[in-house]
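A single protein chain has been omitted; all remaining protein chains appear in their positions.
Right, chain A next:
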Amino acid sequence: MKKVFDNADEALDGLLKDGMFIAAGGFGLCGIPELLIDALVKSGVKDLTIASNNCGVDGFGLGKLLDTRQIRKMISSYVGENAEFMRQYLSGELELEFNPQGTLAERMRAGGCGIPGFFTKTGVGTVIAEGKDVKNFDGQDYILERGIVADLSIVKAWKADDTGNLVFRKTARNFNPPAAMCGKVCVVEVEEIVPRGSLDPDHIHLPGIYVHRIIQGQHEKRIEQRTTRKKETA
């Protein structure tokens, strides 16, 4: 079965419907699926629920889908790097569910692994625990969190072969593997599709079984906080 598509529009063709649930990879603006986000904007699909650690910045990343009012609800651990997000949230146009970062990652991983719920000590005794089942194991309280299964995963990797085996680069890996795992359908954008056999099978970060469609393209890879040090002069 052919997994490689010519562009993001074609890769998403037939997969989108209003009100759907999307899991997106990325941390801040690092390792985000830029091309697939652009294609979602173009498609006009709306009332989206998106699970993503962050929601981009004004005019870039998932922030673009805020500008076009295509997002109904975000499931995130940290937001507010964009004024438009806060405006929509405070005016009640946008729903927000905070998840602790590790809980969000594990919810995605678990959902992809057939685990509908798991117990964690993260958030015990905080607002995060409200309404959740508590169970004591060996003298310690844990809360029940649900696995996430998304209608669609959108993910960015560094390299793929045509079977969908993926390699990520540095900290751009972040939420991409768990996000990929939890989608009923997973679409991946990469910087380079390499010939089958050219990736070392021992160095595959995510096996192609999780990947259904692949595109290759150019990425802007915007830096959110450019921080440097001065070269010491002798």
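By our rule, a residue touches a chain if its C-beta (ideal position, glycine included) is under 8 Å from a C-beta of that chain, and two chains touch if they have at least 3 such contacts; residues count from 1.
In this text, contacts and distances are computed from a predicted model.
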Query raised in the report: According to its UniProt entry, is the unseen chain "Aspartate carbamoyltransferase", "CoA transferase subunit B", "Septum site-determining protein MinD" or "Tryptophan synthase beta chain"?
Result: "CoA transferase subunit B"
Query raised in the report: Looking at the whole complex, which of A:Q70, A:Q88, A:S153 or A:N176 touches the chain that is not displayed?
Result: A:N176
Query raised in the report: Taking the entire complex into account, which one of A:K17, A:K121 or A:K135 touches the absent chain?
Result: A:K121
Report summary line: Note that chain A touches the absent chain at residues 27-31, 53, 76-81, 86, 98, 100-106, 108-109, 120-128, 158, 168-178, 205, 221-231
